[in-house]
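My questions will all concern the structure given below.
Every protein chain of the complex appears in place save one, which is left out.
Chain nomenclature is as follows: A and B, assigned in order of appearance, with residue numbering initiated at 1 for each chain independently.
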Amino acid sequence: MSGGGFRLKVGGLIDRTRRVEFKFDGETYQGYAGDSLASALLANGIRVVGRSFKYHRPRGVLSAGSEEPNALVELRTGNRREPNVKATTVELYPGLQASSQNRWPSLAFDVQALNGLLKPVFAAGFYYKTFMWPASFWEKVYEPVIRRAAGLGRASGSDDPDHYERNNAHCDLLIIGAGPAGLMAALLAGRAGAKVILADSDCQVGGQLLSTTEIIDGKPAAQWVDSVLLELAAMSNVRILTRTNVVSAYDDGVYAAVERVADHLPEPPPYVPRQRFWRIVCRRAILAAGATERPIAFPNNDRPGIMLSTAVRTYLNRFGVAVGRRPAIYTATDDGWQTARDLIKAGILPAMIIDPRPKAPIGFEDVAASAPVSLGSRVVDTKGRMGLTTIAVKSAKDTRVVFADALAVSGGFNPAIQLASHFGGRPKWSHTIHSFLAANTIAGLECAGAAAGVYCLAEVLRSGAESALAAMEALGLSTKLTEIPFVRRTVCESKPVWWQASEADHGAKVFIDFQHDVTASDIVLAHREGYRSVEHLKRYTTLGMATDQGRTSNLDGLAIMASLTGRTIPETGVTLSRPPTVPVALGAVAGSHKGDAFRPVRETPIHAYALSRGAPFVDVGQWKRPQYFPISEDADLKATAAREVKTVRSQVGVTDVSTLGKVEVEGPDAANFLDRVCAIKASSIKVGRCGYFAMLREDGFLKDDGMMARFTEDRYLVYVSTAHAAAVYRHMQFCRQILWPELDVNLVAVTDGWAQLAIAGPQSPRVVQELVDPPVIISREKFPPLTAAEITVCNGVTARLCALSFSGERSFELAVPAGFGEALVRRVMEIGAPYGIVTYGSEAMGVMRIEKGHPAGGEINGQTTAFDLGMMRALAKDKDHVGRVLSMRPALVDPKRARLVGVKPRDPNNRIHGGAHIVLPDVKPSADSDLGWVSSACYSPTLSSWIGLALVSGGPERVGETVVVHDPLRGGDVQAEIVPACFVDPKSERTRV
Amino acid sequence: MLIKCPYCGPRDLAEFSVAGEAKERPKFVADFDSPQAQTLFVDAVYFRDNPAGLHKEHWFHAAGCQAWLVVTRDTQTHAFVNVELTRDEERLS
Partner (left out) sequence: MKFSGLQLLKNALNGQSGWAPHWRKASPKDSYDVVIIGGGGHGLATAYYLAKEFGIRDVAVIEKGWIGSGNAGRNTTILRSNYMLAGNIPFYELGMKLWEGLEQDLNYNAMVSQRGILNLCHTDAQRDAFVRRGTAMRLNGVDAELLDREAVVKMVPFLDFDNARFPIQGGLLQRRGGTARHDAVVWGYARAADARGVDIVENCEVTGIRQENGRIAGVETAKGFIRAKRVAISVAGNSSRVAAFAGLRLPMESHVLQAFVSESLKPLLDCVVTFGAGHFYISQSDKGSLVFGGDLDPFPSYAQRGSLAVFSDVAENAIAMMPLLGRLRILRNWGGIMDMSMDGSPIIDKTPIDGLYFNGGWCYGGFKATPAAGLCLAHLIAKEESHPAAAAYRLDRFATGRVIDEKGVGPSPNLH
């Protein structure tokens, strides 16, 4: 060991030639390339890394992997700060900055450690029993204190600056875990020619082989790993994903995985994502994720320096770090003895090996001869506030205090089967390994190696190969078992040492769930209070709900509950692990869908033109529609809309209506089909004419309304509203394919194929006349309202022209193939200039349709009927159609329903807003005086008044009544009159000019 | 999850939308204002077997061939047992 630190002079997979400087809690330290943050901290003698959740007990590193419950830090600073990062899974990089969390003011002195003194009060579920009086104190007093005390790390508080991407991959065999079993499986499957993805969470393949002193085929294990890697890398059918956690399983062989592309760097290089979210589709999968070692429960078992035995070995063999100068070992497994052997080999003599079993394991005679051993013994207490100093060892004859600055514990191993139970399959207890094995797992997924409860290296290698062989057989790829590398056979026995809790046992701090500070006495209390089902235990005590999902705690807790209830562990139950297997950054799952790229943008063919005119756009679903075309003379946007409306009503204007849904209906049965889909008689629309339609849902409510044009006997074009386009088309296909497959008709959605302009206003016929190619005559007689024609414009451009009016003026809807859209609008503006043409936006269009009383989104909101909107006159009542039967249910034709009317303030300058309610005048507004609501409102430049459309109980029967437009959310009530729903030109004379 | 569209072959679930139980709609009736007609339609439009197990559903291949499919699927395992065109189904029944 050098320089007062804990780094060994030689050994390990770190690069001693590359020093890496990093900071922890503001202090600068040095580690080496190849270190994890945890190994670097340990090498520097940092023992206390964090504070626990509830009692703020000092805690150090427990493990060397993702099961870590204690060593959580805030990593990085500024907007890259990330809370609750496991120091054991962070690769050291130059300039790394980490801070301890959940402590104040400092890690060494934490005020809330006082909570520990109150442990007798702060037992499991204490908060359910108190803080109830007075009721108002919960939010104001108690809860803020609890919230501040709880929680671990702090979020950055600002936007994540990094980028993420999502990717898909397909393979025959996905192998999860590149330890000995995974590598053997990959070798066999790769040689068999299968397309293989081998994923491992570590930065290099090898798994436990990176931390072992075992010999494979006469070579150190790490060398064997290198040779396998070399062979795999040469196979084009094998893809190795390191730094990749397979996090969850989905139907049909889909697995989600997260690759940490740049987390080992100070920040992602340009054009490199921080993380990549993989969707891997495979035909078979092998789960070879190894096993997690269990700690042993005993009083004060949480002191910094007490560590899992395999972790001690990993720090020693892989990182060249001694976790203590005088470590003791408390093991109920043969594996703990291996740790002792490796320590001795590195020149560190264990203070004592304590094993509750009566005999030293076979094959470890050398170890037993070299170090003090206490068999048939237990650790019964420890001391050392900021780090272990002594342990108390109780044997058959006495209790002795042993000086030790570290304690390696090994209580047994739990196969890492989390992923296998993502579909809800309950694991099965194994009496051989004293833990749960995967059962009823996901179809196509098999466990191998330690994940299958096989712990001795020789068998692990065989298990990996055999599972791949089985997968190859299932895939129909012929191959045979690869030769298994030679490893000296060892025995790997263990005998679990569960904590024997008794009813009387309440004082001892026997920690089960380290992160959440769940102690054995909490489990005793849960049992006493009836929270005995394993899920109740978990939820009442929070056992296993921390960021490690109870990997090191669930089974110990379960064993205590089992002993208290006198049942076996499997009888007591098992909690299912939930996805993801390790916590996953939300940004990775979202990929590039963020900010303005959250959802796609649909632009109309004349978007660029509108943009060049400085139009602001409004979002309508994914569409961007130009809302106004302001000019410098306009005082504000309201003035813009007023100018546009006035110009259309007095001269002419043009607007973009390309977003309207367009469905072509074609075939001998087209008319018949539309008669059945729509509540009108499409068959009575003559060729060359347009007609109004309303369409009902199956339940009789209004689905959509609009216009349709009949170009030939068997061809219609249906214009559906922008917002409903996709749903209406889907519905029409449903009707065609499912309801009446016998009809000879076809549907095509052509919305994006056409650019469509509405040219409206008294001068519109003249503008249109100049656009159309001869011999089309645009006159009141030759092209009256509701005419539809397929023509050409501008010297031969295919076009569809319909004399339709949404604005209430004489108006034409002209469609050309989308590519001609921008040219057409420019041409229209040229031709229209002498007539004073304006471009108008969706706002002016909305104003004009409200003036005309045409229902739109606010009225056709899925809750209204044709009856409500006063459309009954337009409907064909003598035929059946979709929704016809249910539209006549009593409540749907009740005259008291909220029905469409107009509403006009007594004082035209009093603004009314959409959403305000209509209430009876002269009484206090209440549910009883509520008549309905304003569905659309605007300032009408034509009437020089605010106006609105409203859905009012009794509707048209109330015309002439005075009501109050009640708007408490925006303040202010307005006296108003109920008027008919059409404010301008009720007889539609203006469209006929 | 892949759905075997009879026209397009195996395609990802994301391309489809689902409309629930595939049940027979009452045929158009002459006396569509009768209480009987209302009863039939109320049942057809609103009530479902909603089984835990095999379930016949209507799926729409929205981002594909735009065929409505009759899918037989297990609501407990999500396994697709059968996928056919509605027109084929019509012929079979």
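FYI, a contact is a pair of C-beta atoms (placed from the backbone, for glycine too) under 8 Å apart; a residue touches a chain by one contact, two chains touch by 3 or more.
Quick caveat, the model's predicted, so the values are computed rather than measured.
The omitted chain makes contact with just one of the residues A:P327, A:P580, A:G821 or A:G841: A:P580.
Touch with the chain that is not drawn comes from one residue among A:A439, A:A590, A:A726 or A:M829, which is A:A590. Considering the whole complex, the residue from A:K23, A:R80, A:R357 or A:K879 that touches the absent chain is A:R80. Touching the missing chain, out of A:S227, A:Q863 or A:T962, is residue A:Q863.
Mapped onto chain B, contacts with the missing chain fall at residues 1, 13-14, 17-21, 38-39, 42, 45-52, 55, 57, 73, 75-78. For chain A, the residues touching the absent chain in the complete assembly are 53, 80-84, 118, 120-121, 123, 126-133, 135, 138-139, 143, 146-148, 150-160, 162, 164, 166, 248, 250-251, 254, 256, 279, 422-424, 503-504, 506-507, 521, 525, 528-531, 533, 535-536, 539-540, 542, 546-547, 549, 578-580, 583-587, 589-591, 593-599, 601, 618-619, 697-701, 857-858, 861-863, 886, 889-892, 913-917, 919, 925-927, 929-930, 933-936, 966-970.
The rule is simple: only the chains that are shown with their structure count from here on.
Across the complex, chain B is touched by residues 250-252, 254, 676, 698-699, 726, 730, 733-734, 737-739, 741, 880, 884-886, 888-889 of chain A.
Only residues 1-2, 17, 19, 22, 25, 28-30, 32-33, 37-38, 40-42, 45-46, 58, 60, 62, 66-68, 78, 85-87, 90 of chain B touch chain A when the two sit together in their complex.
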